[in-house]
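Shown here: the complex without one of its protein chains, the others still in place.
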Amino acid sequence: MLFLQLLLQGIQTGALYALTAAGFALIFGATRIFHFAHGTSFTLAGYAFLFCWNAGIPWWAGALAGIVAATLFGLAMERFVYRPIQRHEGSFFTVFVAAFGVAVVVQNLIGMFAGRGFAAVDTSLSRATEVLPDVFLAPIFWIAIAVAVVLFAALSAFLTRTHAGVALRALAQNPDLLRAYGLSSNRLSMLAFALGSAMAAPAAVLTAMTTGLNEAIGHHVMLISIAATIVGGVGSLRGAALAGLMLGVAESVALQFVDTQWAEAVSFLVLFAFIIFRPSGIFGVAQTR
Amino acid sequence: MIAYAANLATLVAIFCILAATLNFIIGFAGIFSVAHAVFFGLGAYAGAQVALLLVPDALLACIVAAIVAGGLSLCLALPALRVRGEYFVAASLGLQMMATTLFAEAKAFTGGIGGLVAIPRPTLFGIEVGVLPLALVALALILFLTARLQHGAFGRSLQSIRDAESAAEALGKNVAAAKTLAVAFACAGAGIGGALFALHLSFVNVESFTMDQSVLIMAMVIIGGTGTLWGPVIGAIILLALPSGLAFLPFIPATEVGAVQQIIYGLAMTLLMVFRPAGLVGDLSKGRATA
């Protein structure tokens, strides 16, 4: 039954990966910016939640604070880092270095002020009970799945039903066309950053309630998001979400064969293999640049 | 005090080697690797094993380290031949993460988390020598070589491939060979830096070869300015002098010096990219990949 246990755990992790990866893919699709500080949104959201929890603020207010923190950070990055760089036609490398610099700064600030090492909140929701012989599940499993499903449904409704959502998708396909119709790509890009960053917050809150957070978790989250986006096929939101789920499951199921320390390496092995053998990803069109 | 200065000077020389070799592939070949610490680490472990198992001969350790790091640089060359831009950065990040795990787990070669300890003092042809002169000689040699390559035909080949790969190929340049060689050269250099590092500290573990280290080396290149000869050297000196400088500031607790150093260079990287993307010395527009 170990396999089933691992599979279920993988689905839980994967659902959270899918959320952050979809946020990353949304931002990249609409703005063509590889948001290397996406993991920092996640970290900030998680720590905002932890802070509120420890201060005795109700959970829903803490979660809201997390969402606000992530969104504000994403917007600030767009406004004060990416936009000035794009104005002087910075190369992708300029973008990468600038974003990475911010990630390093925030990671260390959190380490200094919130303390280093793992921190988690302890709730009854994360206590596992035996649901089948030898299979343990915590209520948080169902919450994670439900949150992911609801958010993806909401996102897809937003992207297909609303004006702004359709414009965002159009931006991904043809920025020039959009400009010709007089839609402001600046405002759309801010919308993409706000939405994409907010997507990372629920995952951060849930992670704080399960495995816990440390100040360096942002790197991991960023890498998983990039890996999922590339494996899923750049430009495909659905692909990124699905690949995120798959990576989570792969990491977890791999534990049946290897030690825990190797779990993370599994994701990067998958990423590496995809870059070498199929850079366009599962759902992407061939575009290796 | 003299021991302190010698220690710092040795580390500066070693990190100058790392920054100069990374600058070679970033600035001239447009290969933006975030995995340089991997090859630094491979060289360090290889050099340490030579000293532990065979003889602590510095030259032998450096040669073995260069061969191991240069040979395994294929892991980095492979994605460089397939993809560019963000994809390659992602691949090198992935490589870095896998290597960190590998270093922590491959106990037979790396000693695991505990690392390799009690590496004997280095000798050269049987005579015990300090690491500082060795590191300075190695640095001079590597700077000389990179300068020669950068300004010679090979550097031109790399730059032409960086600027317009298809046109370079249409002029008869074997792009795959040139990129592979450039990566092998840079990684072999990082390997030599690693061997010297291991001999200098007489102890190495995975902590020195993580992504943070790769980012630090990259920051040295960026802050100094890519594509120049002296930029990385200046960047390395600034960033290594920083912790010592911070230690003199009374209001920073000793435990936070590392964090403050990272905050400063993280901030420097971001601000430079926003306001002065060329770095302190160089011209980053030269490092832009078009084509």
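As written, the chains take the letters A and B, and residue 1 is the first residue of each chain.
One rule holds for everything that comes next: contacts are C-beta pairs under 8 Å (C-beta built on N, C-alpha and C of every residue); 3 or more make two chains touch, one makes a residue touch a chain.
Criterion: contacts and distances are computed from a predicted model.
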Absent chain [UniProt protein name; select from "ATP-binding cassette domain-containing protein", "Acyl carrier protein", "3-hydroxyacyl-ACP dehydratase FabZ" or "RNA polymerase sigma-70 factor (ECF subfamily)"]: "ATP-binding cassette domain-containing protein"
Where the missing chain makes contact, among the chains that are shown: B
Option touching the unshown chain, where B:137, B:177, B:241 or B:271 are the choices: B:177
Sole residue of B:168, B:199 or B:223 that reaches the chain not shown, by the stated touch rule: B:168
Omitted-chain contact residue, chosen from B:160, B:208, B:228 or B:261: B:160
Positions on subunit B where the hidden chain makes contact: 149, 152-154, 156-157, 159-160, 162-164, 166-175, 177-178, 181, 185, 285-286, 288, 290-291
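In the analysis below, only the chains that are shown with their structure count from here on.
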Inter-chain centre distance, subunit A versus subunit B - centres from mean C-alpha coordinates, in Å: 30
Subunit A residues within the subunit B interface of the complex: 34, 80-81, 84-85, 88, 90-105, 107-109, 111-112, 219, 223, 226-227, 230, 259, 261-262, 264-265, 268-269, 271-272, 275-276, 279, 288-289
Contact footprint of subunit A on subunit B as seen in their complex: 26, 32, 78-79, 82-91, 93-95, 97-98, 101-102, 104-105, 211, 215, 218-219, 222, 256, 259-260, 262-263, 265-275, 277, 284, 287-289
